[in-house]
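As you look at this complex, bear in mind that one protein chain is not there, while each of the others sits in place.
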Amino acid sequence: MQQVNKKPKSLTEARMHYCPGCGHGIAHRLVAECIDELGVQGRAVGVAPVGCSVFADDYFNCDMIQGPHGRGPAIATGIKRCRPQCVVFSYQGDGDLASIGMAETIHSAARSENITLVFINNSIYGMTGGQMAPTTLLGQKSTTSPKGRDAAVNGYPIRVCELLSQLEGARYLERTSVHSAAHVIKTKKALKKAFQCQLDNKGFSMVEVLSMCPTNLGITPKECVKFIAEKMLPQYPLGVYKDLDAKKG
Amino acid sequence: MPEIKVDEVRCKGCELCTAACPKQCIVMSETFGVTGYYPAKFSKPEACTGCALCAQICPDLAIEVYK
Partner (left out) sequence: MGEKLLMKGNEALAEGAVRAGCRFFAGYPITPQNEVPEYMSWRLSEAGGTFIQAESEVAAINMLYGAAATGTRTMTSSSSPGISLKQEGVSYCAGADLPIFFANVVRGGPGLGNISGSQGDYFQSTRGGGHGDYRVFVMAPNSVEEMGNFPLKCYETAEKYRVPAMILADGILGQMMEPIEFKFEAIDPKQLKAPDWALGVNEGRPKRIVRSYDLREGALEHLTLSRAKRYKEIEDKEALCEEKMTEDADLILVAYGTASRVCQAALKMARESGLKVGLARPITLWPFPKKKLSELSARAKSLLVVEMSLGQMIEDVKLAVECRLSVHLHARCSGAVLTGEEVFQAVQGLLKKSKKGEALCSR
């Protein structure tokens, strides 16, 4: 008998600190598998700004840099411009990428920096303990919107793929999810396309991954899967929002 | 016959694999594992097709699938 699934070389042996049912572990594995399969482990550099995934520098088995909250795309810009032969990715959560770091996100896309953003959207702040995120749904409870997000007080959730799709510099944008095995497989394909976009020197790419945060939503992992399927998908439709190749074809 | 092995040290008992298995081959253990979680347990070896969907959804790389 042969082993069907292999742990990617681009992940270390470290046991990840994430909570039970958290989607980060899945997304980490997929990114690492892409790095392996594209044969770029020796020149991959990952950026992990503040958030639950700040400790990703222990998990990815390639050069890593930890950064300030929200500044991943700026750091990745600095690395990529100095070492264009490196494959540079920034792995960020929703508070990080879409709130404090929104300027860096938009401008790195506008400049079409040849980097790849992996954007984990779980609709909540994880590391700090379940505060309202820019992606929190209307009516969704959080520790800073205890009665549910009210548009009159807290405004509306941000759809990042749709927003970035308006920019000419954004070259590959897709929203996927990891709430089921089938979606996990699709997410891997999207990530691989995004990294390929960088390898082909086409410019800015980003994959937004809808993901589970059962701890901070106060529900079980299985309920969290249901939350994504029933609540998040209508607000954040899956699909390709920008694909340079598709346009040409 | 295909089979899966669950690494009890890595498994955090999230139960996502039990829902992912199309043949309901995985159940949760009724006793604590070494890390204090109830780990997943391979319960119906005869039904396993080795599709590895359980390993796809596992956030902790705790499942090895053999075919």
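A few notes on this one:
Chains here go by letter, A and B, matching the order in which they are written, and residues are numbered from 1 within each.
FYI, a contact is a pair of C-beta atoms (placed from the backbone, for glycine too) under 8 Å apart; a residue touches a chain by one contact, two chains touch by 3 or more.
This structure is a prediction, so every number in the text was calculated from the model and none was measured.
With respect to the full assembly, the chain omitted from this view is in touch with A.
Checked against the hidden chain, the listed residues A:M16, A:C52, A:A74 or A:C197 yield one contact partner: A:A74. Of the candidate positions A:M16, A:C34, A:V47 or A:V178, contact with the unshown chain belongs to A:V47. Within chain A, the residues in touch with the undisplayed chain are 42-43, 45, 47, 54, 57-58, 60-68, 71, 74-79, 81-83, 85-86, 103-104, 106-107, 111.
Convention: only the chains that are shown with their structure count from here on.
For the pair chain A and chain B, the distance between mean C-alpha positions equals 26 Å. Across the interface of their complex, chain B is touched by residues 1-5, 7, 11, 15-16, 18-26, 29, 178, 180-181, 184-185, 214, 220-222, 225 of chain A.
Chain B meets chain A in the complex at residues 2-3, 9-10, 12-16, 19-20, 37, 50, 52-61, 63-67.
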